[in-house]
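Got a structure here, written out as structure tokens. Questions coming.
Of the protein chains in this complex, all but one are displayed in their positions.
== subunit A ==
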């Protein structure tokens, strides 16, 4: 019998239909992938399942009994736990305090039983072979990837029969992502149901038994994973045929050096980074997570301090803050890692977000010209095909892919022609991913120079002209041509004596 059966599930937000007559069913002991573009209704669906949101219509049966949780606690009481993309952790608490938050083991006096909590934490981490995590570490000191892992531990601590993983791999580096996939199979083998959401087809293929495809709030198809091709899946997800994800890689690099970095070092993780990025080139930055990629991008953008020399278009520059980085035609722009925390004003309009960096350009005698602004906003919305009702729509109400496009637009409006893209496709649906890759190639062809980091290795392999592999805070190898492969990147990232 199915563990979960959903029929006719509907949910509206004001005038917006998030789910309409969606169906879903899944068994204990399977990994069930949920696929769909951003905005297809996946998030709403799992928010309903996990008790965060209540549905308007339809029915959910869990174990054959009606299920309508009033809140996440009620969902957990029925054995359903979710690990969301947006983390629910408290920065000031330790790893173990976060894992057992509100479910701490108690002593007879009702105080927290620390010894027991430590024991249970270690047992949990051990049982599922968690990557190195210290139970007493303060959460704010952890990287995004490590926090994601804590979030997973927190979900498992509730010993759920149904575990929902919402893009849990998207912020994990390759090795940890692989661990999570193994973990997922292990959980299914224990008789649990894992509902798995990912935009990475390879992962879905690797672990899912079955998959359900959502589009526009409805269920489009349910497949046995081994009985359907990638192409069919993508076509059903986006409702049209997508020629291919990765654009043709036409070499457009010139001999002109756009960005030259020498001996870039910092207190945090950078030790002597050297490389040159040419005009018209897409230069990938890979390696295991935590080897200085993030620090490199932040230092180049002036968001953190570093020593060493940086030359833009042949001129030495010192970049003390992002404002200096973005100024002028020889500027340098960043599409940051944390879309919601660093990239977008969620409660402001698409227009205000797009023009924020260049608003001075629309002033005459100190006063803004709305016409000028509106014209340029329209141009950028059309150019990037940003799907917003009007430019006045709040950025926070856009889908992830469209939010990312707004950030691209904001940076393209500056005159900077060196672009730093830090994981620009994270949590972006497959259709928009293709558009972003195409955009990168188009920009390169127009003379932009692009430094591109992705936590999804195939993207580096298929999109970048060359790939820098970082290890211990410096460039351990530069891969070109045929040497760009996942195996090549991993080898350079892990082996000490790989020739540069």
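The rule is simple: a residue touches a chain if its C-beta (ideal position, glycine included) is under 8 Å from a C-beta of that chain, and two chains touch if they have at least 3 such contacts; residues count from 1.
Here is the rule we go by: contacts and distances are computed from a predicted model.
Within the choices "Electron transfer flavoprotein subunit beta", "Ligase-associated DNA damage response endonuclease PdeM", "Fe-S cluster assembly protein SufD" or "ABC transporter permease", the name that UniProt assigns to the complex's undisplayed chain is "ABC transporter permease".
The omitted chain makes contact with just one of the residues A:317, A:394 or A:490: A:394. Listed residues A:51, A:173, A:247 or A:322: the one in touch with the omitted chain is A:322.
Residue A:359 is the one among A:90, A:359 or A:487 that touches the chain missing from this view. Touch with the hidden chain on the side of subunit A covers residues 11, 13-14, 16, 18, 36, 38-44, 47, 53, 86, 301, 303, 321-323, 325-327, 334, 336, 341-349, 352, 355-357, 359-360, 362-363, 366-368, 392, 394, 396-397, 399-400, 410, 414.
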